[in-house]
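Yeah, one chain of the complex is gone here, protein chain that is, but the others are all in their spots.
When the chains are written out, they are named A and B in that same order, and each has its own residue count from 1.
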Amino acid sequence: MSEAGKVWALHLGLLGLLFALQFVLPAYHHGNLARVMVLASFAVGYNLMFGYTGLLSLGHAMFFAAGMYGMGLAMRHLGWTPGPALIAGVLSGVVLALVVGALALRTVGVGFMIVTLMFAQAVYLVALYFGEWTRGDEGFVIQQAERVMMGLDLSQPGPRYFVAFVLFSACMLLSLRVMQSGFGKVLIAIRENEERARMLGYNVFRHKLGAVALSGGIAAAAGAFYGLLFGYVGATFATTQYSILPLLWVLLGGAGTILGPFVGTLFAFYLIDISSGFTTAHMLVVGVVLVALALFARQGIVGELRARLWRWLP
Amino acid sequence: MDFGAHLLLASLEGAVTAAVLTLTALGLSLVFGIMRVVNVAHGEFYMLGAVIAWFVATSLGGHPALGFMAALVVAPVLVGLLAAAADVTLLKRVDYDPERTIVVTIGLLYIIQQVALMTYGPEARPVQEPFNHRIMLPLFSWQDGFYFPSGWGAPSTTSYKLFVIGSAAAVLLGVWLLMTRTKIGLVMRATQLDREMAQVFGVAVERVYALVFGLGAALAALGAVLVVPIQQAHYLMGHDPLLLSFIVVIIGGLGSLPGTVLAAVLIGMSDGIISVFFSPTLAKILATLLVALVLVFRPQGLFGTRAA
């Protein structure tokens, strides 16, 4: 099989497996996997910026939260139906990403990390400040009756899994297509050697801004769907912890690989799930894994696979 | 209370905040200035200082001052040693690469925080202050000159709060002397200016780094021990000091010590004053946005002059 053939076979194969699993998984894992797929979509967005473009953001929770609030506030206060509300969520994320990107991309390295961290913190505080509308940390519930889209009752496990699957498939295939395109190759070139890319005539700033907008848009889509599928919108999702988690998932699965975000999210989800069975301090696992990754496995699971076995993995 | 009394109280509260913040931010600034890495776990070293202070103060009986004074020594030393160990075992292994260091220190943040949760627990606990006298404050008016108002609501502070301000000033002076008048300080400054060159001249850069990382953490712990009789020790208390320290270090100019001190005093004072008059959330929003915009448009900091 050609390399392109192998790539498509592998990725479509994973999607096929995920689709089939909904019919066989026991209820508990069925629910978990639906959640993992939505969170993995968040990680896919994060990976476009961090893994492929080399921009380490410490504030991606703000895009996730922008999507969630864009969707949730439109439904709660404007009485929108889920379809338009989801679009409002994604657009909120893209607009926020363009504004933050236009400012933050004037800095590099540590400066960029801190600027994104600060903007995310400001977004979180804004959500608290307008607590009358957002209900702050407490959050608000989206009623079951409102969570119906195209005849699907999203509060039911079956439709919920299916919609999560569609979202994840769309995000993963989008990221695969982008990274196979000329635009994606330029992003990788910028990650590898920004000055060289500039001296080949590429507008580095615009490409980076494009990556930030795309990444923020996907993260916002994940946030909007998360709020809709699980019926809850709250400021917790804007905290720093939700900026660190996608970094952890992507590092764990393999930064700059298409499958890495999913593998990392799945692995971390069950790691935390299992450890919270016997301790309240389950974030300890996150800490230990982060340190171990930085020390021993910089490429993550899929990255190590690519380095050792399958050079053709995108 | 009239406006003058309000303002006076707010300024005093601000001065206490500023004193603690100066110590904490100074630690972060030293680490960033000399080692060129961002320590995201800095707030957790602060929290550890407070928690250890509680352990020390409760396990030692007798007069509260005894336990507190012991904590004032033990907590910074222990935290400093722990940080130095983390430097040698972890940060050195990732070659102080900025991105990997951030990931490692984020990991450390969760590890320290969660271990504190498992051992110390989720409760907030106070440490008794070593001494505490109410001190009435004079007000000034054009008719009467200075006078002491009487009755309920008369402005007052405690001797302990003045002690916090005094101690912070003393420690600051100590750090300044260390940096400018001792051989260790000279070696640190040389490493800050040019790591390779320092190495060529026989500076054991690795040891300097461990020392600086330990000293930075110890300063945070010291700030926390001073504050713990006023606030309480809690395993999540490191978050705000980390954020405020970041703000201070950036506004003051990354790695500039005088700038850091100036910014800490300014922000500590204004934080105290603003939160008396305005919503603290709004103040925090403005502060975080200010930091982001300073980094974007004036990366050398508001007080820095050096090109970034």
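Simple rule for what comes next: contacts are C-beta pairs under 8 Å (C-beta built on N, C-alpha and C of every residue); 3 or more make two chains touch, one makes a residue touch a chain.
Simple rule for what comes next: contacts and distances are computed from a predicted model.
S.K.: I want to check something: the complex is missing a chain, and I'd like its UniProt protein name from "Branched-chain amino acid transport ATP-binding protein LivG", "FAD-linked oxidase", "Chemotaxis protein CheW" or "Anion-transporting ATPase, ArsA/GET3 family".
M.R.: From the choices "Branched-chain amino acid transport ATP-binding protein LivG", "FAD-linked oxidase", "Chemotaxis protein CheW" or "Anion-transporting ATPase, ArsA/GET3 family", the unshown chain carries the UniProt name "Branched-chain amino acid transport ATP-binding protein LivG".
S.K.: Checking the contacts here: which visible chains does the omitted one touch?
M.R.: So, taking every chain into account, the missing one touches A.
S.K.: For the chain not shown, which residue from A:99, A:199, A:274 or A:292 touches it across the whole complex?
M.R.: For the chain that is not drawn, the touching residue is A:199.
S.K.: Specify the residue from the set A:30, A:106, A:185 or A:298 that touches the hidden chain.
M.R.: Once the missing chain is taken into account, the touching residue is A:185.
S.K.: At which residues does subunit A meet the chain that is not included here?
M.R.: The list for subunit A reads 182, 185-186, 188-189, 192-193, 195-204.
The rule we apply is simple: only the chains that are shown with their structure count from here on.
S.K.: Averaging only over C-alpha atoms, locate the centres of subunit A and subunit B and give their separation in whole Å.
M.R.: Spacing between the chain centres: roughly 34 Å.
S.K.: For subunit A, which residues are in contact with subunit B within the complex?
M.R.: 56, 58, 103-104, 106-107, 109-111, 113-115, 117-119, 121-122, 125-126, 128-129, 244, 247, 251, 279-284, 286-295, 298
S.K.: Which part of subunit B faces subunit A closely enough to touch in the complex?
M.R.: Answer in residue numbers: 38, 90, 93-94, 98-100, 102-104, 106-115, 117-118, 243, 246, 250, 279, 281-282, 284-285, 288-289, 291-293, 295-297, 299.
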